[in-house]
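Below you will find the structure I want to go over with you.
Only a single protein chain was left out; the remaining protein chains are all shown in position.
To keep things simple, chains are lettered A and B as they appear, and every chain counts its residues starting from 1.
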Amino acid sequence: MTTITLHDTPEWTAVLRQQLRAVGGSMRTAALILLGLAVVCWVATGLATVQETAWAVPPPGFAFDPAMTFPVFLLGMFAAASVWQREEPSRRGYHLGMPMSAAPHTAIRALAGWAWCMVAVAGYWITLWTVGGTIVLIGKGSFQANLTTWLFLEPFAAATMTYLLASIVMIATEHPGAWIVSVPVGLTILFQLPAMYHARAAVELSRRILDSPFSPVVPIWAVYRTVSADNRQWVIHWDRGVAGTAIWTTIGLIGVWLAAHRQSHTTK
Amino acid sequence: MMNPLPTRLADGPMAVATHGLTKRFGRLTALDALDLQVPEGAVYLLIGPNGAGKSTTLRVLLDLVRADAGSASVFGLDVGTDGPRIRANVGYVPEHHDWGYAWMRAGQLLRHHAEYFPAWDEAYALRLAALFEVDLARKVGELSKGQSRRVHLVMALAHRPPLLLLDEPIDGLDPIMRDETLGVLADHLSDSPTTVLISTHHVDEIDSLVDHVGAMRAGELRAQLSLADLHAGLRRYRAGVPDGWRGVPTLNGAVLRRTEGPREVQWTVWGREPEITDQLTRAGATVRDVAPVTLHEATLALLNPKADQV
Partner (left out) sequence: MLITVDPADPRPIYVQIMDEVRRALVVGTLAADDALPSVRQLAVDLRVNPNTVAQAYRELERDGVVHVKRGQGTFVNDVGVNGRQKRTLAREVAARALRDAHRNGLGADELIRAIQTAANKSNG
């Protein structure tokens, strides 16, 4: 052993703090774009409502439909892509060169990205409600929320799952773009095949998978709804959403950890 | 047979020690049973042609690259198991210039880097940044090669690590900045007890700071010795030779370089001066001049791929 006093490694709290700052900084452009989109959306809806109010009976109102949370999964994907942009495994030398074990360090960075992703989802929620509120304010129609606990949490859950799954791809692969395009396309084809070939048993199986908590639709949209018997109302099956979220989140967390472990050294 | 080139240093506390370190990239063998020894407090120059494995060696020491066989230790810590602790005690300037985040401003990157090294000296960092004329407001991605090199130097020096691993640290810098960097290194060495392992082709400029040399070829060390031993053991002999001179077979292996003229030959030979002069004289040569060689010339001799015959 040496007689030299060796320096210490940093505390993980300091690293997390710094990663939040760094990841947030790297997402700033994306955040500004999203903010811009939100403003455009708000203004456009406001203008459209003004027009519509002139000649619509009944007056335009806002009724919350679970389908409105569908696009949130994109936030998860783009957040993951943003955290690891231009840092494919072959270009991750600086990150791996820091005085912290690769797996925890990568996990902390993923955690920081997730925190900002949740901020984006909250932003989405706020946008949705302000847009709805604007419509009601201008149109003087009715405001229907019908928001259960699960429906409120669902966008955060969906974004989390997509973020984790996309992170696995971003952390582990050299060409994540190829994966992010081919996996959804591949799955879609896979689940369409039975119907195309009129394979009844396979159709039955694929339908069962799609309706179960293991459905690949869950990470995208953890809201399962059917129409009520009288065709009037949406019936939300929150149990599939919650169970599915638990399953897919676990898969995502394990996957991220394994990917972080695997990518602990540079390739050159 | 004269002494072959030395490849082992005297025992003592080693900042860096590798044993049989081997690394392959596909079919290319980058490191071939490398036995590197860098004594504590040394300024060790690692020389070798491109592709010799110098950069790979530095990356293995940082556990950025995992070796296929053998072991490596830094300050007694094993590279495979204590990577983070080692990296906390190393200031690294990488060969390639993408180090850090391109979207950050230089000042932000320094602050980011500082958070990872509890021993960071902020005042020193600012002083270095000023000395190197770093524009803290410029985005890292927009810096030229030389400018980013200077930022990397600040990042490596500011936490006063016990070990500096410098991969072509003055490459891409203009002559004034190169000179400035050497002054900064001399100053840095005066302040903190530091071991430096530096890989560079700019041997001429760095030779006044260096006290050990390792000559690397094809993943292994052809020679590893202190500069004092190098100056003592490597000489350039200039001698007149008769017509039909056939050489001195007993010196084969010790002659590293040879230049010929009509009836005069010049060799760079490793060995003890009296013995070699004696052998040459007895073989019929008239030794006219024996001179030490500069580090640059020694480099060329140590790395000469052709085992010259006298």
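Throughout what follows, contacts are C-beta pairs under 8 Å (C-beta built on N, C-alpha and C of every residue); 3 or more make two chains touch, one makes a residue touch a chain.
Keep in mind that this is a model prediction, so the values were computed, not measured.
Colleague: Under the definition given at the start, what are the shown partners of the omitted chain?
Modeller: The undisplayed chain, in the complete complex, is in contact with B.
Colleague: Of the residues listed, B:A15, B:A30 or B:V43, which one is in contact with the missing chain?
Modeller: Going through B:A15, B:A30 or B:V43 one by one, B:V43 is the residue touching the chain not shown.
Colleague: Using the definition of touch stated at the top, determine which of B:T7, B:T29 or B:T294 touches the missing chain.
Modeller: Counting the whole complex, the residue in contact with the absent chain is B:T294.
Colleague: Looking beyond the chains shown, say which of B:A119, B:L136, B:L189 or B:L300 touches the absent one.
Modeller: B:L189
Colleague: If the missing chain were put back, which residues of chain B would it touch?
Modeller: Those residues of chain B that touch the unshown chain are 41, 43, 179, 182-183, 186-187, 189-191, 204-205, 207-211, 228, 231, 238, 288-289, 291-292, 294-295.
Heads up, the rule we're going with is that only the chains that are shown with their structure count from here on.
Colleague: Roughly how far is chain A from chain B, going centre to centre by Cα mean, in whole Å?
Modeller: Spacing between the chain centres: roughly 49 Å.
Colleague: Provide the residue numbers of chain B that touch chain A in the complex, in ascending order.
Modeller: Against chain A, chain B makes touches at 13, 15, 25, 40, 59, 62-66, 75-76, 83-85, 87-89, 92, 94, 96, 98-104, 108, 112, 115-119, 159, 161-162, 193.
Colleague: Across the complex, what residues on chain A touch chain B?
Modeller: My answer: residues 1-4, 6-10, 14-15, 17-18, 21-22, 25-26, 86, 91, 93-94, 96-101, 265-266, 268.
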